[in-house]
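With one protein chain removed, the remaining protein chains of the complex are shown where they sit.
Entry: chain A
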Amino acid sequence: MTAAETTPATDPALLLQVDGLSHRYPTSTAPLPALNGVDLAVGQDSVTAIVGESGCGKTTLGRMITGLLKPSDGRILYQGQDIWNLGRADWNQYRRAVQIVQQDPYASLNPGLSIRETLRPGLLHHKIVPRREVQGEILRLLELVGLDADEAFLRRFPHQLSGGQRQRLAVARAVSLRPQLVVADEPTSMLDVSIRVAVLDLLLSLRAEQGLAYVFISHDFGVVRYIARGGRIIVMFFGEVVEDGPAEEVIKHPRHPYSYLLLESIPIPDPRTARRRRQEIATDAVDDLAEQPPAEEGCIFANRCPFVEDACRQARPPMAEVSPGHRAACLFPERVPQLSEAIPEIAGV
């Protein structure tokens, strides 16, 4: 990444750039780093979804983008500037402009603070509105996220809210500082099915109204497909990016064996598709591979890959373009088969 160091990114459409990001937790006994050489570019008003299974480093990446965790190596550029070299005033601006919505709305809200006190300090600290308008701004925010915008509601505490209401409050808190980028870390995984889409719709409407960009972290391809329409999907495996491309393209034509296995394995809420797929796919191959540790040399996915060759174990495969704007870290992307008929057929390709 020496080239990037001498010429900082100047593309004005780029909001955030992640450059060769690596992280090793100091207490970790794991043989592999939590993140290893992750590159990422987030445009203004875009949705970038990061998909991967637990332990793939997606939450670590989200925390780093928000400045909550300092990477061991690599840089995060916000509007072209390395966030860890910002002066005090710029750092404050960055911390205002990049917000996070965390996974667990039962843990991310302070139980001792009323709704008013959850939203007020940020507005005052960053001088978002004049002091006498803070009350009105809080009510406006509650209305914006679909909560009751009245005085009585402001006096409530998180334990008096349902899971969906809590997550709406967490979204209100994030957007209260008028950010440009919101990192949403599994914001719907703790919510009931019937209200999950309502929270996703809220995020999408805020994007349309306020020109927000999202980094949306999830393990659920269905949710990701819904929120990242027109955006990008980045697939991670044990701290490394293995595939990066337009959302629908990655879901319908995955070109990395890992993305392919994930998409082939996803349980589908449709019995006919499920039955058809059961006949088409021999899952026995997945069994032995699912529990294999990541490879310590060469391609990180080599131990689990059904298409592995000796060459894969020599060196880490670079991200290579497989179709316009779609890249995969695989030496043999052409070996990745088409997904079983069942999926694209239903999706109406």
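What we mean here is this: a residue touches a chain if its C-beta (ideal position, glycine included) is under 8 Å from a C-beta of that chain, and two chains touch if they have at least 3 such contacts; residues count from 1.
In this section, contacts and distances are computed from a predicted model.
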With one chain of the assembly withheld, which option in "Dipeptide/oligopeptide/nickel ABC transporter ATP-binding protein", "NADH-quinone oxidoreductase subunit N", "Hemin transport system permease protein HmuU" or "Helix-turn-helix transcriptional regulator" matches that chain's UniProt protein name?
"Dipeptide/oligopeptide/nickel ABC transporter ATP-binding protein"
In the full complex, which of A:164, A:317 or A:333 touches the chain missing from this view?
A:164
Looking beyond the chains shown, say which of A:263, A:312 or A:330 touches the absent one.
A:263
For the chain not shown, which residue from A:136, A:222, A:306 or A:325 touches it across the whole complex?
A:222
In the full complex, which residues of chain A touch the absent chain?
53-54, 162-164, 192-198, 200-201, 219-223, 225-226, 229, 251, 261-263, 265-275, 283, 286-287, 290-291, 342-343, 346-348
